[in-house]
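The complex appears here without one of its protein chains, the remainder shown in place.
Right, subunit A next:
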Amino acid sequence: MSAPVIELDDVSRRYDEGPPALDAVSLRIAAGESVAILGPSGSGKSTLLNLVAGLDRPSGGTVTVAGVRVDELGEAGSARYRRAKIGMVFQFFNLLDDLTVADNVMLPAQLAGMARGTARRRAMELLGTLGVDRHATAYPGRLSGGERQRVAVARALVNRPALLLADEPTGALDTASGEEVRHLFNDLHAEGQTIVLVTHDLNLARSCATRTVQLVDGRVAADSTVEPVR
């Protein structure tokens, strides 16, 4: 097993009220792994993903990603870290409705300082790979759920991130669209992309995860390596 890409050490996250969302979680994820985080609603899955993405800070413990102490980054530092290392996919797509599909995909590259033309070529290439290039000039509102999630994945990959984080990527999709996205993640994993996937969808977990982590009430209840069912 290669050196861990993600290293969570004794990580807790407490909000003002209620029990801790995460309670002393330690977790190591190696490069090329595809990990599915499973667990009931409210068990702390999104919180864990946000901590890895540097969108939130732990109340205790350390989060290290690709050698970077994410929990110690400032606002600007974590933004730069996300640009360079992280691609994010959300349940409700979070596409910007007032930008075209291509502009959505180009945005992270442009924020990182890539020239418009270069960013555009890269975006078109990705949209082509994901089979949604014919919608490049459309606005996200016109696309089906499955198509929107493909665009979101393209946007997540535009900066060639070391790590792809996905929070219930099939949660808002019908069965057919869910199937499309499942294939997509499967392909990405096959290409060697490190993926951390939060899901309720056991099919998704089974088809593209090499490992499943079960969270219950903010604690790791089970952690098992599985052979993906092809």
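In this text, a residue touches a chain if its C-beta (ideal position, glycine included) is under 8 Å from a C-beta of that chain, and two chains touch if they have at least 3 such contacts; residues count from 1.
In this text, contacts and distances are computed from a predicted model.
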Exercise. Missing chain's UniProt protein name, "ABC3 transporter permease C-terminal domain-containing protein", "Transglutaminase-like enzyme, putative cysteine protease", "Chemotaxis protein CheA" or "Methyl-viologen-reducing hydrogenase, delta subunit"?
Worked result: "ABC3 transporter permease C-terminal domain-containing protein"
Problem set entry | Touch with the omitted chain, as defined above, among A:Val68, A:Leu107 or A:Ala162 | A:Leu107
Problem set entry | From A:Arg80, A:Arg206 or A:Arg219, residue that would touch the chain that is not displayed | A:Arg80
Seminar exercise, completed: Among the options A:Asp98, A:Asp174 or A:Asp223, the absent chain makes contact with A:Asp98
Problem set entry | Residues of subunit A in contact with the chain not shown | 50, 53, 55-56, 75-76, 79-80, 82-84, 88, 90, 92, 94, 96-100, 103, 106-108, 110-113, 116, 139, 141, 155, 159
